[in-house]
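Note that one protein chain is taken out, while the other chains of the complex remain in position.
Going in written order, the chains are labelled A and B, and every chain counts its residues from 1.
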Amino acid sequence: MSEPERPAAPNASDAAGRPKIGVDEWVASAEERHERSRGLGGLVSRGWEGSPAEAKLIVFVALASTLPFWMNEGELFSYGLYTLLYALLALGLNIVVGFAGLLDLGYVAFYGFGAYGYALFSSNHYGLHWQAEASIPLIVLGTAAVGLILGLASRRLLGDYLAIVTLFFAQAFVAFVNNSNPKVAGEGLTGGPNGIPGVDPLNFFGFKLHSTKQYYFFLLIVFSLAAVGLYFLNNSRTGRAWRALREDPLAAEAMSIPVNRLKILAFMFGAGTAGLTGTIFAAIQTGVVAGNFDVALLITIYAIVILGGLGSIAGVLFGAIVINVSTQFLAPSNDHPELKRWLFYGAILLIAAKIRPWSRTAAVFVGTAAFGFVVHAIASGISSDWTNGTVVDAGSAASAIRNWVIVPSGHTGFQTWAYIVLVAAIVVTSQLKGWWRMAALIPTLYWVAVVWENVLVQQSAVTALILFGVLLIALMQARPQGLLGTARVEIV
Amino acid sequence: MHLPLLNIIDTVRQLGWGGAFELLRNGIVLGSVYALIALGYTMVYGILKLLNFAHGDIYMVGAFLGYGVLSILGGPLAPTIAMVPLILLMFLGGMLGSGVLGVVVERFAYRPLRNAPRIAPLISALGVSFFLANSALLLTHGERFNYAMYQLGGDPNTGLPGPLNQPAFSVAGRPVTVVQVLVVSTSIALMIALTLLVSRTRLGKAMRATSYDREAASMMGIDTDRVIASTFFIGSVLAGAAGVMFGLYIGETYYLMGFLAGLKAFTAAVVGGIGSIPGAMVGGLLIGVTEAYAAGYVGGQWSDVAVFGILILFMLLRPSGLFGAKTIQKV
Partner (left out) sequence: MTALLELEGVSKSFGGLRVIDGLDLAVNEREIVSVIGPNGAGKTTLFNLITGLYHPDAGQIRLEGRNLVGLAPHRITKLGIARTFQTLRLFLNMTVKENVMAAQYGRTKAGPFRSIVRTPGMRREEREIHQRAEEKLAFFGKRLMGYRWDQPAYSLSYANRRRLEIARAMAAEPRILLLDEPAAGMNPVETHEITELIAKLRDDGGYTILVIEHDMHVVEGISDRVTALDHGVKIAEGSFEQVATDPKVIEAYLGIGAAEEEADADAAPA
């Protein structure tokens, strides 16, 4: 872009050489002061923001291309392929929520629509076996059309009402595919609760994708293209109009922006992207069932977009990596169960290490360790069945844990109470101040370990979902712009 | 090949007037549960303009708490406790527990976001809802717990109805059971109590002032944080009561029950006109009756879709709901 030379920033300073508070220059440098105070983190984020988008893309594609050469098929499937799938899906949600600021809670229904669409065109359900180059564009357009209809129906709605209508839409979609009337179309349009099995692999002009590696590279290309396209779109007239309506729909309307039309457009683009991702998902899974498109997926996708930073394309990718990798780590089928434990304790230590000054951190760690041994000694003194339960997924850390964390056997209801006490303890601790807080932190931290060993580790998949919920709450308070987004200011 | 419409007409004819009455009855009972939940949505929305997604899950927790009391007191521990105090204790447990939970949720997830961008508390609410539902999943392993496991609703072994499921009276030869009367009358009583509270007490006045203009209210010396916490408490207490009522009536509680019920109750609040207390009641009944008729005449699996249809219809034709005032945005 050719920009005429600009005058240098004015340098109005008072005697001390700093701008006076409140004058234009002070306001202007507010951001800078903020950045400077953030030390290393600020440096990294400035470096990141400073590098051009092309460079970021090239670095990503280069790194991502190496994955298939050092991962086995299973790892590539769960860590590589699924990360890209989630990233592509989140890219579409980012248009609606991030660019245009519309809270669309029916997003996964469009994903489902795409997946079912592909399954209908390319399986034995109706005996159709279309080529992907024909079915995918058709389905993407069809999904965008559904987005158009939903958008038209809710075009006048404020943010909150839109949220509820779309959430209900997703629910109605699941109800529909689960129950689509057998009397109308033999087997039922969607195969009911059994879904549609035996979906064909993607087949372009007779070339069938069959290995995970091929799907991975295919998705990498699709994701990169989509990311580039959306980057351009975001930096165009349309993208600016979306941002304007997100900031202030009424002012946008007064500045010649047709707000309703742009909202619907965002809906359609989001829906189309979800539909596209759905077709690929159906092919990868070789089948679809209604349960794939539930609220858990919705939250996962939201967690991705929000963690990375609403409106940031790089953030979407970053969020997808973090969320998918931790989901896969905590999945019950993970081949390295002891990894879960290290991940969990590592995360707790990292959070606890945020306490300042360092002497306090050390005191809390030592105190927690000692506290554990004391509790353990008392518990085993009372009765041995308080400590002789089996440690799940023990691995190498088993013996240490056995002597520190109480794992009772045969005390029914212990798990429930332990969990409730933990939640209450966290609530109380966060309300305390100063030394009281430090004092409460020690038993709370120990109790985290107790609950992990007794409850969470056995149901680590549910734990992942709980943590996503907590992540959303915590992130909204600590860093609502996500990790890579820019801080937004709202003056009311 | 059948036409679905003909099916429906057939069913209507088969069920006759008696069947129609039964569906109406079921709808009213279910609708009074929705109405109680809807009140919580409407109150919170009125005061904070926040769609509290977690409200449905607080209702779910209320149902579990009621079950907890029942399983402790009504089970092997104290089989002799009389039914009336037992039910009262269940309500007390469910309502108080839910109320406290509501206040805690407000304190943790919403209060820090008072001045954040509009979307932040919504996402936080989504997180709370997800946290509560999955915590319940964690603790219950996804099992369904049934109030009818205990003598309250009848003998689970013989299948004989207990005192709650005896007919209280009948209309056109169709019975109305004690528990149905109990549910409807309890919710009417609670709604009257709420209406009095909002219109007659100091707290009610402060709530109305806060919902009209929070900033102005706080400048007039109203402790708005406390008013908001009280609103959450009251709304959650009502949701807890609704949870126990649902447990007594239908029997089953499980971790996902809050999601759909919350969605429908919010629809009821929107249909009635968000922010309006009588609106929530009427909306709840309308949704309950719609659901019952859709289930009876079209098929149970379609009832959600029918309620969704109502929501869309209202959004298109009367977005301010039955009792809601049309709002004009000042520029």
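Just so we're on the same page, a contact is a pair of C-beta atoms (placed from the backbone, for glycine too) under 8 Å apart; a residue touches a chain by one contact, two chains touch by 3 or more.
A quick note: this is a predicted structure, and the numbers were derived from the prediction, not measured.
Residue A:236 is the one among A:65, A:236 or A:384 that touches the chain missing from this view.
Taking the complete complex into account, A:257 is the one of A:87, A:257, A:314 or A:476 that touches the chain left out.
Think of the hidden chain as still there; on chain A it touches residues 1-4, 6-10, 22-24, 27-28, 30-31, 229-230, 232-233, 236-241, 243-244, 247-248, 250-259, 265, 269, 486, 488-491.
Heads up, the rule we're going with is that only the chains that are shown with their structure count from here on.
Chain B has its Cα centroid 30 Å from the Cα centroid of chain A.
Put simply, chain B touches chain A in their complex at residues 1-2, 4, 7, 45, 49-51, 104, 108-109, 112-113, 115-124, 126-132, 134-135, 137-139, 141, 259-260, 263, 266-267, 270, 299, 301-302, 304-305, 307-308, 311-312, 315-316, 319, 329, 331.
Residues 97, 101, 103, 105, 153-154, 156-157, 159-161, 163-165, 167-169, 171-172, 175-176, 178-179, 181, 183-184, 250, 295, 299, 302, 306, 310, 415-416, 419, 423, 427, 430, 455-456, 459, 462-463, 465-466, 468-473, 476-477, 480, 488, 490, 492 of chain A are the ones touching chain B in the complex.
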